[in-house]
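Apart from one protein chain that is not included, each protein chain of the complex appears where it belongs.
Labels run A, B, C and D following the written order; every chain starts at residue 1.
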Amino acid sequence: MSNKKYRILGLFSDFEEAFLAITDIKMNKVPGVSVDDVRLMSPIEHPEIEEILGERPAHVPKFTLAGACFGITFGFLFLASAQANFLVQPQGGKPVVPLPSNIVLTYEMLILFGVIFTVISFLILSGLIGGKKERLYSEKVGVDQIGVILELDENTYEPTKALFKQHKVLEIREEVIK
Amino acid sequence: MSGNNVNRRDFLKILGWGGVGVAVAGCDRPTTVTLEEGKEEVVAYLQPEEYVIPGVGVWFASTCQQCPAGCAVHGRVREGRVLKMEGNPDSPINYGKLCQMGQAGLQGHYNPDRLKKPLLRKGGTLTEVSWEEAMTQLDQKVGPASGLNGERFAWFTGTVSGHQSVLLSAHLAAVGSKNHFVHEVINDAVARAVNQDMLGEAAPRYLLDQARVVLSFGADFVGTGASPVYFANTYAKFRTATPRGVLIQVEPKMTLTGGSADLWVAIRPGTEGVLALGIAKHLVSQGVDASGLPESLRTLIAGHDADKVSKITGVPPDRIARIAALLKDRSPSLVLAGASAEGHAHGYQSVAAIMLLNVLLGNVGKTIVPSGASQFPQMEAKAGNTRDLLAFADAADKKALDVVFFHGANPVYTAPAALGLAEKIKSIPFKVAFSCFPDETAMSADLVLPILSAHEDWGTHMGVYQPEQKSISIQQPLMEPLYPDTKGFGDLVLTMLKARKAAGFEGFEDYYAYLKSAFAALPDSVKGDAVSDEDFWGKTLQKGIVKVTTVGGSLSAKAVEINLPEFKEDSARPYHLVPSARLGMWDGRHANLPWLQEAPDQISKVVWTSWVEVHPQTAAKLGVKEGDFIKVASEHGAVEAQVYIYKGVHPDVIAVPMGQGHEEYGRYAKGRGVNPLKVLAPVADAKTGELALYATRVTAAHVGRRELLVKLMGNETQLGRKMVATVKADVFNRTEGGKDVA
Amino acid sequence: MSLNNILTNWSRYRKGAEEGGFHEYEHQWGMVVDLNKCIGCNACSVACYAENNLPVVGETRYAKSQFMSWMRIERYWDEPDIEPYQATPSANVDVWIETNPPAAKTDVKPSMPGSYAKGLLEPGGQGFEERVGVYATKGEAQDFGASFLPMMCQQCHAATCEPVCPVAATYHTPDGLNAQVYNRCIGSRYCSNNCPYRLRYFNFWSYYEDAWPEPLHMQLNPDLAVRDKGVMEKCTFCVQRIRVAKDEAKMENRKVRDGEFATACVQTCPTGALVFGDMQDPESKVSKLWRFHQVEQGKTKQNKQNKELRGYRILEGLNTDPSVMYLERVREV
Amino acid sequence: MSVVYSFFSGWVDRSGASISSRLPRYLMMLSGVIALVLLAASPARADVPNAVPPKGEHQGKHVEQPIEFPHDIHANVNKINCMYCHTYARRSKVAGIPPTSKCMGCHMVIATDKPRIKKLTEYWEKREPPRWKKVHDVPDFVHFTHEKHLKRFVFDNQGMEVDKVSEVCAFCHGEVKKMTVAEKVKPLNMGFCARCHEANKGPFDCWKCHK
Partner (left out) sequence: MKHVSEKDINEEIKWAQINTDILQSLQNPRKAYWVAVAVCIAMLACAVVAEVYQYQNGLGVADLNRPHMWGLYIATFIFWIGMSHSGTLLSAILHIVHADWRKPIYRFAEAMTTFSLMTAGFFPMIHLGRMWNLYWVIPYVTDRGIWPNFRSPLVWDAFAITTYLTSSAVFLFIGMIPDLAICRDNSTGWRKKLYSVLSLGWQGTDRQWRNFRKTYMLMACFLIPLAVSVHSIVSSDFAMSIMPGWHVTSFPPYFVAGALYSGCASIITLFIILRYFFRWEEYMTMAIHEKICKLTFAIAMVWTYLNLVEFGATWYGHDPVAKEVLISKFVGPFAPFFWAMLFFGSVLPFALAFEKSRRNLPWMFVVSLLLNVGMWLERWMIVGPTLSHAYGPESWNFLWPSIVQWAIVFGSFGWFGLLFLIFVKVVPAVSMYEVKEMVFHRRREANPELAAQFHRRITDAQSVTAKPGIEGA
């Protein structure tokens, strides 16, 4: 019955203890548990912990760039073609496609699409839209506690809990996945 | 276009015009939605004239009735509505041009306040009655059956001419009366009298464009003159000639003409004659030959040296010298006398003194030429005057009249309150007003007969001022009558004539038929190349004018005695009142035309109301600012109006424009502004008996109220912007003299 | 296909007013106003009311200067560049006859801002309470007449009103006119703010509701719309007359002849001070006059051979390039 | 307008005042809906040379007229040319209702017994024209002139015989010859006009049509 799997959430009141716990995991105190499996829940963002957790990707900026580029090209082409097709406007010795005003408007379009792309990509990449949520969640995280989530099997289950206890975990929630 | 059979004027019927733009352009309506079907009507002609096309305007010739000048006009008719007036290019009077009053004639025609039914005074109030009742009334009072003694009957009209004039005389003859009072406030009667005495012709022609210098003593020839459009046109020639003509304007209040003057001289009212003599003296001392003049005049002239003159007139001596120099250097010149010179107890004398300058400068025959008479004297305009107004008041006072017919004049409005004309008219047993509008006179009449507007009626006219080529211009309907219960003036008079069995008028079905036969009866010299009477009639209706030949006419300069009174200031009433006339309002007859109410006064730019023109110095003295209400009181009454600070008046002068202050006359005129004529002193010119319009002395006082004076200009100085740039005349002569650019 | 258009239109019309602007006009309607002939009689203004369905707004609205007179005659007192009767020609000749640059841009008398303040405090002036700057004029005696200035839309070729309209309701027609398309206008009123001549008038109310009481409304000209509230309007050089003339010419397959028609104001002017015509036709009266007075379009500063010629354009230095040339009024001195 | 046409015209001729041809292609793709709508429009009809008839439908409603005038009998059965009665169309901006005299010209003798004609004769004897209800109309800020459209499509049109003028009329008035009293079957709104001007290279200056 070694195929039993658990998911545990350890809630630490003290940021430093949680930090040390993760450090221990990273140091393979518990064989078979890799730091890459560790997921955090925290009331604020903790850049330090993320150092420990290792570089995890955040792709938002790429989308931002895409958005901005789209904004520029679409914006300008849209304006220019609209002007070139506006059959009444261009008369009286004025340019059909006046650069100065188009620059202004293109600039706005750049920002608009930049923002939109950024936000959408954020919502998707951070799993707020469509992403699956953590099943184990505690309101405490919203207050002042830090949660560490791990998927464990028979062998790693106990030692990890021990490790958590050793680091003064306040509470451990767990559930059995299959 | 051929005018055959035009009395069946089917094409003048109003078509269903709902869809052709009169409905307001639904700018609110989303632009993609078209109008809904079946909402508007569209009607075709029963029987179309081949030249009348829906959607295309047709121009018909007629005559403008807005002032006595009698300009020939074209009216644009479309879908049976007359839309726009333009001058008739063939007319020797207005060369296809038109003034603002002529343009606004349309609003007289379409005026919402027109009389639509006959009114009869029953128990003190005017009530609408049918034409039958009205005509029976008329017949009882004036008809053959009524034992009306002809002498006790009178016509009171404005300037009349053409066949209407003929009909009126015929009617008077038929009734057996000679009382035809012809009244115009804006007239040149005194000048006519002087001309008659000095030159032997009442209305000679003034060749403005021939003159190099025009010295005008208050003659507002481009504004309220005898023929504004004609003189405006010649003014342009005068200004573009080489060398360019110089205009010197001497007057107590800047008129429209004065507004264009090169040299504008403010003068104390009534002293124009003195200035003229002063100038004469200067000329004589400069060696102008005065030997032609009788001794008495030469001594008179000699008596007016510059200092004395400038003391009396308030014109600085150097200015007098300058005027004289200009007159002497640039010949020929032309000296004109206008209302401000005429309107005094000694008006005749002043004008005589002024005309004397023409004699002295030898302008007679050069810039003043005989006009002669047309071959149809009976059709020429009976020029109006104010003498008849006084005479009429006098007659009414003596209860010498039983029946009076009013037409084209509004004495109740124009007469000074001091005459008490309103009451006197009440005392006349039976008063009939032939009128389009509920003006003061009509409202005080016993029977009001609503007549067709100038654009609905037939008629013929000759302008009061006839240029070299004299002409009769025809007035024809431009659309069918708006109101079925209105009748043509000519038709009415003709009916009365027929009732009187007047010889020569029986056969005619209506005025149109009469006119047509009258034209058929014209001599061939007039008919020109017309092949038949029908053809001539058609051509006449097309052209709108008939050119007639001039007979006689000669001028013989003859000096008259001049004795100007002593001038003394009136300490009790320090200011002279100038009831100024303006092109637009005229004598007040146009106060009911919204366009003219909203057209700013040419110089003060005030709209919709009356104002009092006060010189800055005087204003400072009175402690008033623009917009202050000021009370102007003569011994015969007072008016209150807002101050307009105005450099174009003499410091001793308070000018109030005529035209406003109606008690009746429809929504646009009623109760708006004040009427300066009311407070005038009933002084008459000693010689001619003309009412002296400029002879009233007044006091002025701040009444402590102040409102925004409604006017166009926000700022009257150019502040260094080059809005109106000015160049010297000699530069002009150098660059453009003699060149016909374009 | 639009990309083609972008490429073809890219450099198209990229000529400023300096080069005479848009070179593909069918016509180029222009006007000349001879202030030497103008007597300020208002005939043109009233003719405009009659022709163009201009509403009469009444006293109270006029007091708020919400009136609609497309053609107005301004009247000024002072003549900054001429002191009558004292001026010695040598001292003044350059001032009189220099037509450039316009006074608004020249460094005219530094005292001028001062004169502004003075004007406000002028005894005759009405002061600030109701209205700015109603001034009595300087000096005591009035020695000459007033200065009349007929002002209608100048139909600028580099019009300041055109580029600012958010919906292109005002634009430049192939006839060289500033068009105002009433039913496209949304009433942002930017164009009027940007017009240095203040010649655009706004329908602050639904004037038609009370301007033409029965049966006055029967006089309305069906050839152009009656404007409703919220719409900007201005002188159109009587485009409805132009349209008719062009249609007739088209039906007869010819060009419009000079003098074949005229705008309402020009037609009625009693002194003939106004001249109207097609400036593209070298033989038209208008172009002859412009040529004679050596005034050229597309200039902010006229370099005339003969500096004494009278032609000038109002506020030319703003580079609005008006189609209306004024001829200086002439005064005997 | 038909997209195909517009695209081609756009390619071959860029001076032509064509809207849809000048719509950016990617815009077309973006607004696929519009494209679909446009494609739904039927292709050009051939019976008037050098002309692309305007497209667009309008559900007109039946209008009660003083006399139920049968256009079908006149125009279809008797093959009377439209411009025989609407004689002003070639000379003026408005086509004009025929004057009563014109009707009587024939109906003094023809079909005098029919009730409609009787009614007409009454009008004639009362000497007052019937007051027809307007069916086709454009807003007051629109300047539309029949004469120039006829000039373009009929008189100056190569290979167009005047007898077939009713086809041209049908552009904006629909198949009147199949109606009794006229009904409005075309939208007659700006899009309708603009599409036609684009397809037929009509003028595109606002002031040509707006007043």
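Following the convention adopted for this analysis, contacts are C-beta pairs under 8 Å (C-beta built on N, C-alpha and C of every residue); 3 or more make two chains touch, one makes a residue touch a chain.
Just so we're clear, the structure is a prediction, and the values are computed from it rather than from any experiment.
In the entire assembly, the chain absent from the figure touches the shown chains A, B, C, D. Remark: the omitted chain is touched by one listed residue; of B:V190, B:M658, B:M713 or B:V727 this is B:M713. Checked against the full complex, the candidates C:D34, C:E51, C:E74 or C:D175 give a single residue touching the omitted chain, namely C:E74.
If you put the missing chain back, the residues of chain D touching it would be 1, 19-20, 22-23, 27, 31, 34, 190-191, 194-195, 198, 204.
Not every partner is drawn; the one left out touches chain C at residues 61, 64-67, 72, 74, 76, 104-105, 107-108, 112-113, 116-117, 120, 128, 130-133, 151, 160, 163-168, 184-190, 192-194, 196-198, 201-206, 229-232, 315, 318. Residues of chain A that touch the chain left out of view are 15-16, 19-20, 23-24, 26-29, 31, 39-46, 49-50, 53, 56, 58, 60-61, 64, 78-79, 82-83, 85-89, 94, 98, 101-102, 104-105, 107-109, 111-112, 114-116, 118-119, 122-123, 125-129, 133-134, 137, 139, 141-144.
Assume only the chains that are shown with their structure count from here on.
Inter-chain centre distance (chain B to chain C, centres taken as mean C-alpha positions): 31 Å.
The geometric centre of chain C is 40 Å away from that of chain D, both derived from CA atoms. Shown for chain A are the residues that touch two or more other chains, namely 77, 81, 84-85, 88.
Along chain C, residues 2-3, 5, 8, 171, 173-174, 182-184, 223-226 each make contact with two or more other chains. Touching chain C in their complex are the following residues of chain B: 14, 17, 20-22, 24-28, 31, 78-79, 81-87, 94, 96-100, 102-104, 106-107, 110-112, 222-223, 228-229, 232-233, 235-236, 239-240, 244, 246, 249, 254, 256-264, 266, 482, 583-584, 594-600, 602-603, 605, 607-609, 616-617, 619-620, 625-627, 645, 647-648, 667, 708-710, 712-729, 731-732, 734-736, 739, 741-742. By the touch criterion given at the top, residues 35-37, 39-43, 45-47, 49-51, 56-59, 62-63, 65, 67, 69, 72-82, 89, 93, 96-97, 99, 102-104, 106, 108-109, 112, 115-116, 119, 123-127, 130-149, 182-185, 208, 211, 213-231, 264, 267-273, 275, 285-286, 288-289, 292-293, 306, 308-310, 312, 314-315, 326, 328-333 of chain C touch chain B in their complex.
Considering their complex, residues 16, 18-21, 23-27, 29, 31-35, 37-48, 53-56 of chain B touch chain D.
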